[in-house]
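Of the protein chains in this complex, all but one are displayed in their positions.
And now, subunit A:
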Amino acid sequence: MQRSLSMDLPSLLPLQLPSRMETHLWYIRPDEVKCASLLNHYSQLLSPTEKDRVFQMRGDELKKNALLARTLVRTTIARYKTNNEVNPRSLMFKKNIYGKPEVDWQNYNNCNNPPLHFNISHTDSLIACGVTVHVPVGIDVENKERKIKHDVLAFAERFYSTDEVKFLSTILDPEVQRKEFIKLWTLKEAYVKALGKGFSAAPFNTFTIMSKAGTDGGYNLCKTSEMTVSSLEKTEKCYGEWKFALLELADSHYAAICTEDDQASGGAPMRVIVRRTIPFVEDEFISQSKLL
């Protein structure tokens, strides 16, 4: 394998694939990456198309974040070595018919390619990548302090489901209401991204995500039935096929993860292993991920 490293950097720490009941969540904080030569090294990992997209971003910060996002995806996937050494630079990606990015294992031509799924989300201060095996995954991160320009309830009435609007309208403190709105947003986004069929497949007002009563963490997905005679008869079917987890990352962000429920896990809650990373520089296992 040709070494393309121009810097004297440690290799990526190799890892076991997540188990069926786990999601691995990797994140990077752009403000922790300032070294120009490191960024230059990262840019060498990208494909020409990816480089083009990075340069299309308007402004240095956006360019840097776009670069870090692609670096995070490539280096994260490359860590899960199976039989072959996976070079982050040679990984190829494709999109499913709805546009969701996936790994294209055509270069690694053997039948032992890991059934690895990934999904990425970025905010201006944190970029995250979730990895699962066998089941699709969707993630979304948002800054806890993100201000919504519109009135939160007006926004919810326009886009969220009736039950979610009801839930939000019972919250009197506007700050708490805003935070719950954002948590819901990340959960709903994570679901749509896990589904991988684009937003039109699951418009936000056609499903409700509610926290499970009486358990520590965990959420239920309930869908409004499409086939109703009248709006009064809308029934909500609750689906157990999707698992959710909501965490607080780095004290600053909410991260929602949605995976398809593998029946083999016996209904157990999702286990999330969180790591903060600066690829080739340091990886930190985050032992306490506050689950919400």
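The definition used in the following text is that a residue touches a chain if its C-beta (ideal position, glycine included) is under 8 Å from a C-beta of that chain, and two chains touch if they have at least 3 such contacts; residues count from 1.
Definition applied: contacts and distances are computed from a predicted model.
Student: Would you mind picking the UniProt name of the chain not drawn here, from "COMM domain-containing protein 7", "Nucleoporin NDC1", "Acyl carrier protein" or "Proteasome subunit beta"?
Tutor: Going by UniProt, the chain not displayed is called "Acyl carrier protein".
Student: For the chain not shown, which residue from A:Leu15, A:Leu39, A:Met57 or A:Ala250 touches it across the whole complex?
Tutor: Missing-chain contact among the listed residues: A:Met57.
Student: Could you tell which one of A:Gln16, A:Ser200, A:Gln263 or A:Ser287 touches the chain left off the display?
Tutor: With A:Gln16, A:Ser200, A:Gln263 or A:Ser287 as choices, the missing chain is touched by A:Ser200.
Student: Specify the residue from the set A:Ile148, A:Val176 or A:Val281 that touches the hidden chain.
Tutor: Candidates A:Ile148, A:Val176 or A:Val281; residue touching the omitted chain: A:Ile148.
Student: For subunit A, which residues lie in contact with the unshown chain of the complex?
Tutor: 56-59, 62, 122-124, 142, 146, 148-150, 155, 158-159, 185, 189, 198-200, 203-204
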